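This report concerns only the one structure given below.
A selection of the complex's chains, in situ.
Which chain is which? They are A, B and C, in the order written, and residues in each are numbered from 1.
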Amino acid sequence: MTKKKCALFIGRFQPPHKGHLEAIKKILGANDEIVIVVGSAQSSHSLDNPFTAGERILMLRSVLKEERIDPARCYVIPLPDAEMHAVWVAKVIAYCPPFDIIYSNEPLTRRLFEEMGFTLGSIPLFHREIYDATEIRRRMLADEEWQSLLSSCVVSLVEELDGVGRLKALSRSDKKGD
Amino acid sequence: MTKKKCALFIGRFQPPHKGHLEAIKKILGANDEIVIVVGSAQSSHSLDNPFTAGERILMLRSVLKEERIDPARCYVIPLPDAEMHAVWVAKVIAYCPPFDIIYSNEPLTRRLFEEMGFTLGSIPLFHREIYDATEIRRRMLADEEWQSLLSSCVVSLVEELDGVGRLKALSRSDKKGD
Amino acid sequence: MTKKKCALFIGRFQPPHKGHLEAIKKILGANDEIVIVVGSAQSSHSLDNPFTAGERILMLRSVLKEERIDPARCYVIPLPDAEMHAVWVAKVIAYCPPFDIIYSNEPLTRRLFEEMGFTLGSIPLFHREIYDATEIRRRMLADEEWQSLLSSCVVSLVEELDGVGRLKALSRSDKKGD
């Protein structure tokens, strides 16, 4: 087996957007394979994490297909949070094929891998003020335009899954109290 | 066994108040049996969840007795939170007798059961601005009148358990820091 | 509130049988109230724990009704296992109304409560060689007569839930391996 250069790309993908896609393309431009880790895989049905891991995997795979990215070069791996930050890197290693470099913009992830001696790649910024999942979820709740920030296949999946309806239902303030 | 219509009523009951009691009566007016789920059963001794599951069960059972509600028609079931929102409905089903309809004002609970195809009942509002556990806990901390919002037997239990003292102790800001 | 004598009775009730019923009657003969704890509530669908907590609660409540035992004197409380044996008693206390005496034939439960200074009641033996849930599950799997060991309402529920079918399905040795 020839040694390939493999990159780890960690995100929550709530939902995957065009900024993620650009990052995946850049990473694949510099590496043979990419392991896309769908983090906080246990989370769903909350304002910050509306989609299940399965839904996010479906979206990511659709994007790869739509963009004709070779699926043989991509792993998509859901990963639940660890019991302790200090074991997170070990958990990532246990769930993933071996990797040579790690890409993430999340400060905690970057620090944890750095302390373990890993090489950190930097993800080129791509209109970061809008290609941002927090901004996208905000727009969904506010009935603003969000579709242009996502690949068309993800837009279809969000609609099929009633993603906006789910977000709005979860945001409904409970007036009756408890 | 004749098929009875059974309703699920989910709350945290921190503490159970007259609004809950009205809801239970309305639900029993439309159903043969009620399964009262005491949610977040693992929580206690916090500002949002001062009472243990056992204390909340004791309060609910006292109310049922005081109101001469037939205990044979009521289940009171403590339920700890699930590891994932996406398995919450399955966990409720596993801990409860079969039910036909679900009553809750909590947006997450409503959405999760709705996505699983359950029938949702709506709880008639009953002076919701005051019959609200958050408001009641606020009054307890502020030394305002809270007793009229609870059944008299619950007032007695709160006093017996030193509920207000517990809330105040927990709210004490830790001046020495950490 | 007059102080009542309340007894804790802990079991797994997989399923509840006539030995359990006799114990409940004896305990209620000596106490005002009984808290029936359905232990290992998180377990189901295994050879030792075939029934869910909800199914076991349904069975216990049916027995109480069939036997015309006053439901106002009985609590039926599902309880998942604790993270540590050493916190088990504290967890029981947190999930249950206050109790004065504890009945269990399980050595670990007895020892844990004893070390915490609780009074232990002894459950009178009632044809223990047959009124035993392990024996009942063995008979179910072996197609031997098991119905006479259960109250008739529990027999009906086991049949309605396809309990024997579930046990047999779970016991099927996986010939293909893994």
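FYI, contacts are C-beta pairs under 8 Å (C-beta built on N, C-alpha and C of every residue); 3 or more make two chains touch, one makes a residue touch a chain.
Since the structure is predicted, the reported quantities are computational estimates derived from the model, not experimental observations.
Here 3 copies of the chain are placed, and the complete complex recorded in this file has 6 of them.
One rule holds in what follows: only the chains that are shown with their structure count from here on.
Contacts between chains trace an open chain of neighbours here, each touching only the next in line. With centres set at the average Cα position, the gap from chain B to chain C is 25 Å. Inter-chain centre distance (chain A to chain B, centres taken as mean C-alpha positions): 37 Å. In chain C, no residue touches two or more other chains. Across the complex, chain C meets chain B through its residues 1, 41, 44, 52-55, 57-58, 61, 65, 71-72, 75-80, 93-98, 153, 156, 160.
Residues 42-46, 52, 166, 169-178 of chain A are the ones that touch chain B when the two sit in their complex. Chain B meets chain A in the complex at residues 11-12, 14, 19, 83-86, 105-108, 110-112, 114-115, 123, 125, 128, 131-135.
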